[in-house]
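Working notes for the structure below.
The complex appears here without one of its protein chains, the remainder shown in place.
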Amino acid sequence: MQLAVLMGFVLAASSPLLNRWFGHRASFVLALFPALIAAWLVSQAPSVFSDGPLLLEWQWVPSLGISLTFMLDGLSLLFGLLITVIGACVLIYAGGYLKGHVDIARFHLALVAFMVSMLGLVLADGLITLFVFWELTSITSYLLIGFNHSNIEARKSARQGLFVTVAGGLALMAGLVLLGVASGNWSLYEIGQMESDLREHALYTPMLICLLLGAFTKSAQFPFHFWLPNAMAAPTPVSAYLHSATMVKAGIYLLARLQPELGDTALWVGILSVVGATTMLTGAFLAIHHTNIKKLLAYSTIMALGTLTMLVGIGTDYAMTAFVTFLLAHSMYKGALFMVAGILDHETGTKDVTAMGGLRGLMPVTATIAFVAALSLAGVPPLFGFIGKELMLEAVLAAEGFRALMLLFAFVSAILTIAVAAIIALRPFYGRRHETPKTPHEAPFSMLLGPGLLAVGSLSLGLLPALLGGNALLTSAATAVSGQPLEVSLSLWHGINVALIMSLVSLGLGFLLFKHWDRVRSHLATLAPVMRYGPEAGYEGLMNYIVRFSEWQTRLLQNGYMRNYILVMLLVLIALIGNSILLRHSPQLALTLDVQFHEVVVVGTMVMGAIFATISRSRLGAVVSVGIMGFSIALIFILFSAPDLGITQLLVETLTVILLVLVLFRLPRFSNLSTNLERIRDGAVATTMGVLIFLLIMTAWSIDQFEPISVYMIENSAPLAYGRNIVNVILVDYRALDTLGEMFVLALAAIGVIAMLKLRHDGTVNEGDKNNTKEPYDG
Amino acid sequence: MRPEVALPVLLPLLSGALSLLFWRSRPMQRFIAVAGNIALLLVSLWLFVAVWSDGYITMQMGNWPAPFGITLIADMLSAVMILMTGIIGLAMGIYSLATTGRGHEKFGYYPLMHLLLAGVAGAFLTGDIFNLYVWFEVMLVASFALLILGGERAQMEGAIKYVTLNLLASVIFLTAVGLLYGTVGTLNMADIALRLDEAEHSGMVEVLAVMFMVSFGIKAAAFPLFFWLPASYHTPPVAVSALFAGLLTKVGVYSLFRVFTLMFDQTMGYLQDIMLWGAVFTMVTGVLGAAAQYEFRRILSFHIVSQIGYMILGLALYTPLAIAGGVFAIVHNIVVKTNLFLISGITHRLQGTYQLKKMGGLYRERPWLAVAFFISAFSLAGIPPLSGFFAKFVLVRAGLEAEAYVATGIALAVGLMTLYSMVKIWNEVFWKDLPENNHVPSPQASAGDDGRLIKPSLWMMYLPVVVLAAMSLLIGVFAEPIMQVMILIGDQLMNPSGYIEAVMGTSASAEAALLEPFEGQAEPISEDAEGNP
Amino acid sequence: MEPLMALAIGLLYATAIFMMLRRSIVKLVIGLLLLSNGANLLIFTTAGMTRGAPPLIPEGMLQPLGDVADPLPQAVVLTAIVIAFGVLAFAVVLIRRAYEIVKADDLDKMKDTDT
């Protein structure tokens, strides 16, 4: 199975080839892949139902506890089937939708890669593998949202979606690592088998918050919901697949997956219920603002995602049943509706529902599909959506915490949703015929196949819930979510109860809303100024703020003033050294002064040279002072038993002075550039550094704990190295490697100098190479 | 006698010397350049395999026992770093063939490159603190010369900062070495480690640790010592930028790892917090620095700083796993950052500018380049399953295990900001259509150097890019063997006794044997000396 | 002697740093020169200074006569002097070229690459 998933990536990568070979039929060929996986999943279903989770072990990075093991239980089976079946539908649909598009190969590549990632995500057993696939879905969806990348909106939306989901992904990563650290286990299956209760772990709260952040961003929960409508910049097949059926449900999947181990605490129930309910209402409310059919659907998807989150939060057996049922129902009708929206867009050239009308006659099949799916969305019997909605309402009624709030929100959302469903199903197809940018006609078969199948599914599952093992599948899934055995048996008719009454009332009110939709919308438009302060504005503001802050920070730190750079570095050094030697420890001073007069004179000359070099106002004066200092140093070396050093210093100093004279000759006089305050500041820094150096030298000198290694060198210089000048023996034998490096340093400096001087003047210098007689460097 | 531990240093020195000798002949130089790089890669592979199978490999240069002579030693960390040097060296060698102008070739581009590699390799392999200084200088002076090659105004301005601030670091380093010798009387790092453990004046030990930290911190471009990097890295020819970005700062990081695990482990209690916050601020300031930029290489330069923060974070957490993560980050970053610079070079060649606003349309035009950039950029941002993800994951895990929650959280957030910049580049350069006002690039602008390009041999530029991108992907997919190497490194660094034994162990007895006969002789002489005057 | 030297070296470092913090490039380079001289002297001093006993072995002998100055710091300083010279030469020429381009001996006019 892992191989199948990994092969999927290979298949994705080879889709350009397939497109070349099979032309526009490549979609069908690619669709075979999810179909095969779906078949495999179905074949495994009986054993999963009877024997529990199926584990397919595969190692990846065992030293980090990362395995590529797959776990197939009811939940992943349900999700897996959704991904593959809808995936196959969408691939075929996309083949029609994007027929002849130049980038169709890239589209296939990204879509198949996404599908495989999503499959990996729901099948993964390892915490980190789950995360890997999670991020892969973010990345592939980025590519898919930005598919029309010439369009700036598409680019922006893609980036926004990526940031929100990846930001959540990072929180998720932290959460998963915390989970792994807290449980000592990196496998979901084994964490499920653990004795100890993670809910009592000290890290429970941070872990949970991180995980929830990940799930909420991915599943577009309030206040992170804004990216989803923007993601509608993607081609419609992408919206149908990612933004209704699969990717946005990844967060929901994660919540369901973790609910047995982490759920059922006050924190969990509280956050999930409130956030879920709020999202539900927000989505439903915002949906009726829009006339863009895709945005309408996107907001209604947000509403559904909120519902699902809320159900996981409630956490009762009833809620679990409702959860799996609603999930399945929503995926089917929303997928179908998106594809219908795509057909309308494709055939009419507009996405605005108010610009369409009377299309029923021209597109009968589409109209039927839309009608069936919308009825399911509205929760009208005998469609599957009705069962889902009934169960949801009943679960809310039976909830323990926040019942009133959730009930209110659910009821209002139901009304709004019904209005939305009516808008989609009725508005384009009935009423007066509008002129549209393109002349519409019925969509090709490839585009009708997918939505048709899904609509039929909604209908047949509603009429015969037990069909095709639906009960068994949902039982198994609900069991996985709740963590204990659960029996799901669905039926259309639950008797007359509160839920049914609520449904009926909402149906009526919803239809009323639909009738007056245009007027309601104009009223809502007056709210527009308020709506500007949504979370999206927060996101934009944050992004702008970061850029402004970064500009400010760069101006502050990377300000271009060299002296500031040096000053900062020195201050760091001074602070650290001072703290160590003066505050944390103390220097060691042994002030025994044993000097002779001529030595004092030499040292004094050296110091005077240095000081004059500092205060001299003329360049020549500075150079001469430096020279005096250098020669005094040479004298010190000679006085204190270092003849080689003395000679070297003397020669080097001579050359240095020559160099300085040669170069400084061309430069202007020193001018007084700094203010007095700066001088005082710099003087203070310099003095502090000087004092510290003094203390350090005294301390290092007075430490006499170890015998220096040079004792060995002195002893062996003549016997073993055949040399009597020990310094030279060290240079060419003991530490010849240093000298080797040093030669190269000098040579490198010479090359650098020659290149620096001549590269620009090349051609004017007699180099024997006449090819380079022009001056390419002046500019 | 294990030549493989010295050859990674000696071979580039030799090819550098040879190519200096043949400075008149361009074909010869180009030949030596590539041949030398291939040889270096082979030797580094040899060393890696040898260290993997045999453990520490040492060589006492000149056959003088440690701690008297200079020791070259390769542990796993050195071997990995050398391997990376070999890989990057060859990549750069091939890339340079296509991008280096005649003037540059004539004035020592190839020898400079080889000697830079030699300096880097020397720094990775030496076991002697002053020798480390020497290799640092080799590397630095080579980089100075490479930086100014071409002599444009921006290069000069960048170079002045680069040179001065790096020299300041060198002087701090040298001062520390001097004080260190005055304190413990030895230069061999393993010996220093032994003696520092016994040192009575712990204040001095701490001061030394601090000085090394600041000095290497400057070289590694850590906060708040990084100023030289964003000021200069975007100015030289792009191949040079790439080489610098890939290897140079990492030498500073390597030295931090080496010195603080081997010599100054006893000061870590106090310095850990400082380092941790340094790492955090490095990450944040670097990544924020990039957010406001719209110049390709400048963005990348700031990201170097930010990534350095990750590496130092690994050291600051100071657990075996964290060290492993830090080294993983180094390896990953070498591959990816070099590659991003190389890609910026190709885009520059194609569109004649580094300004993102003026570029565009490459996704459609150059899909393979887009793929390579995509992999590298998203790897840098730590997106799985690319190399950067594992580096980040290991660090995050180590950070959470060490209960450094704030630092870990910031590290994660920095990953997001990295993504911000990378997506910015992707959107502007690859997705956006080419702006109307961009004219077709002139070859004059394309190499940034002397305008007399050899035929635009794009494949020579593509080859390293594709290989490095594939490496980033493969490091991620086959993370297990690499992780084992990293874990071994973590173990080795956190238990320096193996290193010390490898250097001192066998030769400690040899030292005794060698010293013995002379002690007999030396004593009467010294008595004589005392009696005489 | 060492305390006196320590004082002198401290002064050398102080003057060097003061010079490096100026805006003139020339002063900056002179500062670097002072600093590297200071570092060399520091190495030489911390290891201890000895009068009149260079680390040489008289002809025909295997050991020096009596205690000699520690040769290792000398070798190290010698290496450091030469390296410093190379680097300084480079830096000096660099400021010359930079001056040709910028036409001013003022570091504040060289911040185009940063901002």
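First chain written, first letter: the chains are A, B and C, and each begins at residue 1.
Operating definition for what follows: a contact is a pair of C-beta atoms (placed from the backbone, for glycine too) under 8 Å apart; a residue touches a chain by one contact, two chains touch by 3 or more.
Heads up, the rule we're going with is that contacts and distances are computed from a predicted model.
Engineer: Could you check which of "ATP-binding cassette domain-containing protein", "Na+/H+ antiporter subunit B", "Heme exporter protein B" or "Peptide/nickel transport system permease protein" matches the UniProt name for the chain that's left out?
Structural biologist: Not shown, but named in UniProt as "Na+/H+ antiporter subunit B".
Engineer: I'd like the shown chains that the missing chain touches, ordered by label.
Structural biologist: A, B, C
Engineer: Out of A:V181, A:V456, A:L582 or A:I754, which is the one that touches the chain we can't see?
Structural biologist: A:I754
Engineer: Which residue from A:L267, A:V456, A:I611 or A:V732 sits in contact with the chain not drawn here?
Structural biologist: A:V732
Engineer: Can you name the residues of chain B that touch the chain not displayed here?
Structural biologist: Residue positions of chain B that touch the missing chain: 1, 3, 6, 10, 13-14, 16-18, 20-23, 59-63.
Engineer: To test your reading of the contact rule: which positions on chain C touch the chain that is missing from view?
Structural biologist: Answer for chain C: residues 54, 56, 59, 78, 82, 86, 89, 93 touch the chain left out.
Engineer: Considering the whole complex rather than only what is displayed, give the residues of chain A touching the chain that is not shown.
Structural biologist: Against the left-out chain, chain A lists 643-644, 647-648, 651-652, 654-655, 658-659, 662-663, 665, 721-725, 727-729, 731-733, 736-737, 739-740, 743-744, 746-747, 749-751, 753-754, 757-758, 761, 764-765.
We take it that only the chains that are shown with their structure count from here on.
Engineer: Just give me the whole-number Å value for how far the CA centre of chain A lies from that of chain C.
Structural biologist: It comes to 49 Å between the two C-alpha centres.
Engineer: So, what's the distance in Å between the C-alpha centres of chain B and chain A?
Structural biologist: 27
Engineer: For chain B, what residues touch not just one other chain but two or more?
Structural biologist: Each of 130, 134, 137, 141, 144-145, 148, 151, 160-161, 164, 168, 175, 178-179, 181-183, 185, 187, 227, 230-231, 522 in chain B touches at least two other chains.
Engineer: When you check chain A against every other chain, which residues touch at least two of them?
Structural biologist: Those would be 554, 558, 560, 562, 566, 693, 697, 700-701, 708-710, 713, 715, 719, 734-735, 738, 742, 745, 748-749, 752, 756.
Engineer: Can you check the complex and tell me which residues of chain C touch chain A?
Structural biologist: Within the complex, chain C contacts chain A at residues 1-24, 26-28, 30, 33-34, 37-38, 40-42, 44-59, 61-64, 68-79, 81-83, 85-90, 92-97, 99-100, 104-108, 110-115.
Engineer: Report the residues of chain A in contact with chain C in the complex, numbered from low to high.
Structural biologist: 554-555, 558-563, 566-567, 570, 590-595, 599-600, 603, 606-607, 610-611, 613-614, 619, 622, 626, 629-630, 633, 636-637, 639-645, 648-649, 652, 655-656, 659-660, 663-664, 666-668, 670-671, 673-674, 682-683, 685-687, 689-694, 697-698, 700-701, 708-710, 713-715, 717-719, 724-727, 730-731, 734-735, 738-739, 742, 745-746, 748-750, 752-753, 756-757
Engineer: If you look only at chain C, which of its residues touch chain B in the complex?
Structural biologist: Where chain C meets chain B, its residues are 20, 25, 28, 32, 35-36, 39, 42-43, 45-48, 62-63, 65-67, 72-73, 76, 79-80, 83, 86-87, 90-91, 94-95, 97-98, 101-102, 107, 110-114.
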